[in-house]
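All protein chains but one are shown in place.
Chain naming follows the written order as A and B, and within any one chain the residues start at number 1.
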Amino acid sequence: MKSIVVCLMPGAKFDKPTAGLLAAARGLDGQLTVIVPGTVGDDTTASLAGQADSVIVCEAAGLSEYQPELVLGVLQLVCSDLNPDIVLLAGDTYSQELTPRLAGRLGGVSAGDAQSLKLENDNLRVTRSVYGGKATAVVELRSKPAVVWVRARSFAPAAARDSAGSIEKRIVELAGEAAKSVDATKIVERHEESTGTVRLEDATLIVAGGRGLGGPEPFEELKKLAVVMGAQQAASRAACDAGWVPVQWQVGQTGKKVAPELYVAVAISGASQHLMGIADAKIVTAINTDRDAPIFKHCQFGLVEDYKAVVGPLTERLKALLS
Amino acid sequence: MKILVCLKQILDPEIPPRDFTINRETHQAIQGSANLVTNIFCENALETALQLRERSPGEITALTFGPASAEDSLRKALALKADQACLVEDDPATSHNSATTALVLAAAIRKLGEFDLIMVGREAGDWGAGQTGGLLAEQLGLPYVAFVDHIESAGDGVTLRRQTELGWEKVEAHLPLVVSITNSEENVPRIPKTRDIMMSARKSVTSWKLSDLGLTDDEVKSNGEALEVVDLYLPEKKSDCDFIEGDSIDEKIDEFAKRLASIVQSA
Partner (left out) sequence: MTLLAALNAADATREVMWNISHSWLMYVLLVPTMLIAGYGVYRQVQKWRSGQPAARFDRPAERIKRVVKNVLLQQATLRDRFAGVYHFLLFWGMITLTMATIVVMIHHDFHIDIMRGRFYLYFQSLFVDVLGVLAMIGVAMLAVRRWLLRPKKLVYTDESTWLLILLFVILGTGFLLEGWRIAATNDPWGDWSPVGIVVSKTSLAVAGVETLKSVHFLTWWFHLALVFGLIAWAPYTKLLHVLTAPLNIYTANLDHPGGTLKQIDFEAAQSFGINSLEQFTWKDLLDLDACTECGRCTSVCPANTVGKQLSPRDIILDLQGLLDRSDLASLKAQGHGERPDEYEPAFPIIGTTDNLATEALFECTTCAACVEICPVSIEQMPKIVDLRRFQVMEQAEFPQQMQDAVSSLEERGHPFKGTQLSRVDWAAGMDFPTIEDIESPEVLLWVGCGGALVDRNQRSTRALANLLKKANVKFAILGREETCTGDPARRIGNEFLFETLATQNIETLKTHNIKHVLTSCPHCFNTFRNEYPKLGGEFEVMHHTTYLAKLIGEGRLKLDAQAAQKIVFHDPCYLGRHNGITDAPRKLLQQVSSQPLAEMEMHGRQSFCCGGGGGMSFVDEPADQRVNQERARQALATDAETVAVGCPFCTTMMEDGINTLKGDRKINVQDIAEVMWEAISSEAR
């Protein structure tokens, strides 16, 4: 069994998703090669080598930044040399873009959003949630290679191996069709938006506040919590109406419809109009003084407390737990 | 510009949890009283195409691969003033995956003629695989850009805006090109005029069988077998809220923090 991990995260560093991705690959036995298309720091390379049998850092003209056709061409070349059974990528935009194409180029089969991986008769089985989270499916990939992007954070990072793998720098030169098509698309501008402005609809984590907060200041408190969690902030209409937060934060029937992995409702009662906005949230939890607040009917777990006593200490605890 | 938009008809993703049931034998969702609807991202794609055509001249073809009922999605596209529509009818008995879909769509596209821009939705609201666009690009040997939410024509190419997890990018691209479309404030699907709905019923829809595309069942089948659903189940749902209990508030906060942390870490 030969596996490849493609480390494509922008400016590839050994961060949490990378560690998760590698852990996912190490959960499957066999030979593991990490391919990094592009420049990367030495310590990152070393950390990667600590997790794999070998690391190949590719260099090619223009490879200092991601361009779809170029990176795909490079990966096709390097991967086909290795003749892998499995190729794993993370869940960033670029990896998602590349996964099916790489499968196509390598004559394999692809899947996305894997929450767990398993080998069964030498075939890769991928567990993923389908129907908007209403069902879970296990799919088996029966062609080789199986190219899959995984929900990297779902996998707990593993410790480095005893002996570090080899590190190779490879100069890649594209030829023929691949070389010609490199310019077909070109990313000419890249904009990063500060976290507060990522669209609520796309947020994976949301901390929302309601009328029970009583004013704009507590939203500042919640912001600290949100920052620690890497979450977006949202609100009920009552809070938006009061002018405590911008109307764009409103979630609900007449606000945004969100679909995060986690929705934390602080001092929100859970009126039906509000609930209609969080129908697609995977996990809902709430902090509310009222045990009978309707929001709890939609929570997997909840905390019946005054937010004033909770938010500060909670932020501290989470900071410690998540660091 | 000749634009092709791929549409998929799916089981209404808004089906309430209590109404959602599956067949564990066939690994399929049961339709029950729910409706079939056009996948929202495909609708975003059509909307993006319509807006593009409003800005610069073009022609829009809607294409779908699915059961006979998928004609409804095409009729809606026609009501929204797509110029032509084509249905490749599949056999509801055989199950398909992204790979077979891409294979069939590519064959249909070749038969339909040359297109400058081929649009698909970023993923479908049922299986959410998000693979078809990329696979289709490979089938057709075309470049591909994913998560596009805005298209402008620029010279003989196009300028795209695409969303990334941290923001957005501007992409310049030559044609022909395959893109997958994601939603934004701008491409909220419009609704058709009633008059146009009535008119659309009179328009013709090209309807093909797989054999019309020169594809053999075996070819499709072998592609399909490369990926097989081996299990489909409903995740265990706790209906009741699990209230965090504890002797002191600190204890409760601690437990609450732990639960949050574990979710945050895996998200």
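Quick note on the criterion: contacts are C-beta pairs under 8 Å (C-beta built on N, C-alpha and C of every residue); 3 or more make two chains touch, one makes a residue touch a chain.
Keep in mind that this is a model prediction, so the values were computed, not measured.
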Check the whole complex and report which displayed chains the hidden chain contacts. A, B
Looking beyond the chains shown, say which of A:54, A:129 or A:273 touches the absent one. A:273
Which of B:194, B:211 or B:248 touches the chain that is not shown? B:194
Touching the missing chain, which residues of subunit A? 237-238, 241, 243, 250, 253-255, 257, 270-273, 275-277, 279, 294, 297-298
On subunit B, residues whose C-beta touches the chain left out of the figure: 12, 14, 16-19, 32-35, 37, 188, 190-195, 197-199
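Definition applied: only the chains that are shown with their structure count from here on.
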Taking the mean of the C-alpha atoms as each chain's centre, how many Å separate subunit A from subunit B? 21
Note which residues of subunit B are touching subunit A in the complex, please. 11, 13-15, 17, 20, 22, 27, 29, 98-99, 123, 125-135, 137-139, 143-147, 162-174, 177, 183-184, 225-235, 238, 241-244, 249-250, 252-254, 256-261, 263-267
In the complex, go through subunit A and note every residue touching subunit B. 10, 16, 68-69, 92-93, 96-101, 103-105, 109-113, 120, 125, 128-143, 151, 153-154, 156, 181, 183-193, 198-199, 201-202, 204-205, 229-231, 260-262, 264, 279, 283, 285, 287, 291, 296-305, 309-310, 313-314, 317-318, 321-322
